[in-house]
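The structure that follows is given in the form of structure tokens.
One protein chain is absent from this view; the other protein chains keep their places.
Now for subunit A:
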Amino acid sequence: MGPVHHADAMTSIDVRDLTKEYGTRRAVDDLTFTVPPGRVTGFLGPNGAGKSTTMRLVLGLDHPTSGAAALGGRPYASLREPLRTVGALLDPGAALGSRTGRDHLRILAATHRIPDRRVAEVLEETGLAPAARRRVRTYSLGMRQRLGIAAALLGDPEVVMLDEPSNGLDPEGIVWIRGLLRRLADEGRTVLVSSHLMNETASFADHLVVLGRGRLLADTSLREFIDARVRPAVRVRTSDPDALENVLARHGHQAVRHPDGHWTVPDARLDDIGRLASAEGVPLLELAAAEGTLEQAYLDLTAAETEFVTQSQEA
């Protein structure tokens, strides 16, 4: 990979009041957010929320109905050598099946006078070197994703934008891409990765931009997003359930017993429950903070959103 970039030379993605209508349908609705360099931003939302459309608008492929998107303050179409600024994976099907993976990359590289040496590098980096001279139609979906990622990395870009890159990847590939995204962000690049998978996004994102029906639902760090929406809880296991329930009830905790025998105590702190159990002589087999998941936080957000939409439609 190329030299480590410095923050002052880096490029952020700026989306301002962006709206895109297809006929009467609003795919993107007055969207404003910034994706800064140096961290992995997860672009989250269900299928059809407008993630891919937003990416196409940023790349100047679709024309916005109103608003604008810029890279380091400039529209994509005005970039002199766009592949050296932005690398994007939109659709792993973009490579023609009858070409070899290597030729697919050489065709892109030729537009920017990128040498074959660099093509070999990205093939190596994405693990495709052994398949480089095979026709793309013989590739698995995972290999096509890797080829798309290789194309995105070709110009050693400051901004990397990947649309659902883990689709079709095997478990090894998913671990690989996690490491790649982390490294790209650590090198100071701007990394925007869309996904509709919660656990997957939670495993690589530092920051989240969440869309629903084309609108911005959240633009916050992963941690804050979860903490703000999922109440903290404590997970406890004991050999004396009756005693535990008793003690907790006396101190005002509504503990919930789960079929596998463990309890969760909502709105409780680890220290309090530990001290309490110790003072009351309740034997504990396990005591842990129950971390909120992105999935819980997301479902909470979209539940609130659905309610809002329903109310405003009724009004």
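Note that in this section a contact is a pair of C-beta atoms (placed from the backbone, for glycine too) under 8 Å apart; a residue touches a chain by one contact, two chains touch by 3 or more; residues count from 1.
In the analysis below, contacts and distances are computed from a predicted model.
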item	value
Chain left out of the displayed complex - its UniProt protein name, from "Copper resistance system multicopper oxidase", "ABC transporter", "DEAD/DEAH box helicase domain-containing protein" or "Adenosylcobinamide kinase"	"ABC transporter"
Contact partner of the left-out chain, one of A:43, A:76, A:139 or A:204	A:76
Contact with the hidden chain (one of A:151, A:184 or A:211)	A:151
Selected residue (touches chain absent from view) among A:46, A:93 or A:283	A:93
Footprint left on subunit A by the chain that the document does not show	56, 59-63, 76-77, 79-83, 86, 88, 90-96, 98-100, 103, 106-108, 110-113, 151
